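Only one protein chain is missing from this complex, and each of the others stays in its spot.
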């Protein structure tokens, strides 16, 4: 627990100016980084992977979040389970690879052995008073939302996960995540605080100047705009885009595919946002030619032109689901100035690389976009380190969802550290 | 501002023993490093480069000093200007290269655009209440002393820069810095505290044993000596050297070239020292054969044998001006145990490499000398880290200018942190 008497954290939280970027210590201070881990990453639901990461019983995956080494396994009853990845004897880390397959979980040091339910089933030489039942692996809360795996490190996880799951289930289910495979995973260490990575994701004001690949299938007016800066012709185009979205939502929902915007970014602990949006050009996928990248559809859809469903969760994920493939993103804080962005591209599990999809075509848009965003995040981190940095104003037309991210973040910090103030 | 109640800085400053090297924390403590930045590098005039770094309108140069990212540009009216290198929107660093040429200053993130006076001239989508005039780049004080560029990060820079400039102008002007070009720049990260780099520069007691190249054009007696250690013959040589200096000064000054020693190393905030000294051998330049390295003279001089003018400034520079070329040195603190030494070799802007000068011949003396000094600085840093280190005595005959550097430094620290004591 952060020492509340000696840190300026509380006053920084309380004086946060709405509609302005955060003060520099939120991006640079190791102490606030530790507070973020404590109040955010150890309290809320964190997206860490997908069921296709551990498709078969005995498959295991590890992920480290701050000081928490987490082990996720599929047990012999096909259930997903999560544990702390530490032997109860001398404290050695149990599983070392990010992905592996095991029978039981055997510690390399002295061969203590746990089954896939976490029970200690073998430990030599411990003497007659030793009770194996007191030395099982420590469990971690885990939930799968239609194949998206979330963990929570709190003793009492936020209850509104169920509310999000009830609302989002029908949006995600048709995309068939559990029947998919991971075609590619890419880990990128971004040179910035995790919040800069998230803020970057929450607006597309920067897309026009920085993302030539990503903007191919997207409509420019979808990024937001200041109406007073448009001329007559532009105003007309913007109106046409608005109608296209409304019409698409109506058409898709008539076919039983939920598409309308749901937005609870700063009014739920388990904050999220979703919307299915039409794509430009051929309108099938996030690719350079806007056509499907994989010829075996992943989802169960009436047409190939289903646009793209995005799904964002606070604090650390975003996802794009198309008819033919999906891309999931999780952000793991490494230290105050570095974050891991883990991206997974999913296709139907029967699809064969080189036959049904070309890997380069599948991944190129987001490989480029991630690299571009990482550079921009680095520019902001570099600026936040300077003596001259001060919070700047968010655009009311294009950065309102960045503001919602900051508002949610400050709300969670108040709820955890500022017990005298009303909070969510 | 350093917390004065919990740090031992104040007692370390107050108990400094004159004529002895500083106590170890001055060289190793991150807290005192932060105090140095605050009291020295953010208060006094810092040498950062020369006008030939930005010869044309639109030319820009960046330099980072502690948490201060500085941008120096030549504007369309040919004026040198300095700004904090941070966008006022989301705080991204603006200019990334050390040298570049721009029309306007455009932020890569969302295309906010500033002109060369720092005014914000373009920012999309910000809504109707947004005032561009409140979001210009933050300016930094900048002065050019006959082409040598100094910045000051304080709100109120030390006023005695004018006094130094008035005295030094006539010494430097004949060397024509503004008509020069940078033939070569070398950045060396020395493995030591910035004060060890400066102390090393302020004496030549170590030159005989360590600098075979540098000592070629220099007279050994110019480094200082203990008279009682000389025999009869040596005493005579030392006396002859004294006469040579006096005679040279008289001859040069008669020709209108200021040459006599001026020394205000520890009695001005903007401390400095200068003197023009004769060179050994052919006496023209700091080269291995002591002849001019460039056949186009840089300065406006009656003769090639004008010796070498040195100019030192507190806290972070030294310079050598010869008839044919000049060498400038700036020291930028990186952390408590690492410093950047940036060296620039200047020749007349019309000189052509390979025709008028051989680059290797031009730079070899100081390339070797810097590398040797860097190793010695590392030895001292390594020693200062040890439990057994204690301040040792300075030689009264060869290290009195090291003492003046330390005296100036301690004086500036007292002035900033010890408000109850009388100071400069």
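Note that the chains take the letters A and B in the order they are written out, and that residue 1 is the start of every chain.
Just so it is clear, a contact is a pair of C-beta atoms (placed from the backbone, for glycine too) under 8 Å apart; a residue touches a chain by one contact, two chains touch by 3 or more.
Keep in mind that this is a model prediction, so the values were computed, not measured.
> Which residue from A:85, A:290 or A:339 sits in contact with the chain not drawn here?
For the chain that is not drawn, the touching residue is A:85.
> From the list B:99, B:260, B:349 or B:397, which touches the chain that is not on show?
B:397
> Applying the definition given at the start, please give the residues of chain B touching the unseen chain.
21, 24, 199, 205-206, 209-210, 224-226, 228-229, 376, 379-380, 382-393, 395-398
> Contact with the hidden chain only, please: which chain A residues?
Against the left-out chain, chain A lists 42, 66-69, 84-93, 96, 108-111, 124-128, 130, 135, 138, 153.
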